[in-house]
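A single protein chain has been omitted; all remaining protein chains appear in their positions.
Up next is chain A:
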Amino acid sequence: MNGLLVVWESRDVFLWGAANTLSLVLGCLLLSIPIGILGAVVLTEAPDPLRRLFAEAVDLLRCVPFLLLAYVVYYGLPELGLRLDPWWAGLMSLTVYTTAYLAEIFRAAFRAVAPDNIEAAHAFGLSRSLIYRRIILPQVAITAAPVIGNQVITTIRDSALLMIITVQELTFAANFVSANHFTPFAPFAAAVGLYLLMSFVVEAGVRRMERVRKGRYG
């Protein structure tokens, strides 16, 4: 039980790591959900050359491994004269990457909204932006919740890769403690436990949305 003791004694490191993981993921979601929605609007509404360009960019980003994107952002920005510390470089790469996926998710969800809803809104003379705000987005928030939940879990998983560009997140903490105390099992088990906890919270949120959906649409 030596390992558990080690984890308990280095709880500060773990809490700091978990706080960094959480702040990265939350910051990323706060940025990438609105940008993803805007991107999806461009993907559905924009005239053809622009739309095609956007779709290609999104597809390209979805072909790149996240770690490589993080490396390119981390090492590339200084070349452009922008020096960021690892946390900010991590947040930026996580946001760009997640936004590409979310834009695709929202685009699919927009298309799944029943066309008669939109036609009815047109018939009532609602403006385009009002249709998005009042008709499409509220439905999308409910119907796309499971897919968005999956994406949030993926983002939590991806954030662990940022340890490689020396962001001090949860996996970094586990690795640090395990290397310093030569007890691999307990630190990694603790990290996995904390990740599980985060994913349970996300899944609980999705279930809650599911209940709302059942209540409204049967």
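We adopt the following convention: contacts are C-beta pairs under 8 Å (C-beta built on N, C-alpha and C of every residue); 3 or more make two chains touch, one makes a residue touch a chain; residues count from 1.
Everything that follows uses one rule, which is that contacts and distances are computed from a predicted model.
Missing from the rendering is one chain, named in UniProt as "ABC polar amino acid transporter inner membrane protein" (options: "Exodeoxyribonuclease 7 large subunit", "sn-glycerol-3-phosphate transport system permease protein UgpA", "ABC polar amino acid transporter inner membrane protein" or "SpoVR family protein").
Only one of A:29, A:148 or A:174 touches the absent chain when the whole complex is considered: A:174. Across A:19, A:153 or A:206, the residue that sits in touch with the chain not pictured is A:153.
In the complete assembly, the contact with the undisplayed chain comes from A:64, out of A:4, A:26 or A:64. Touch with the chain that is not drawn comes from one residue among A:58, A:89, A:102 or A:163, which is A:163.
Looking at chain A, the residues touching the absent chain are 60, 63-69, 71-72, 75-76, 79, 153, 156-161, 163-164, 170-171, 174-175, 178, 184-185, 188, 191-192, 195-196, 198-200.
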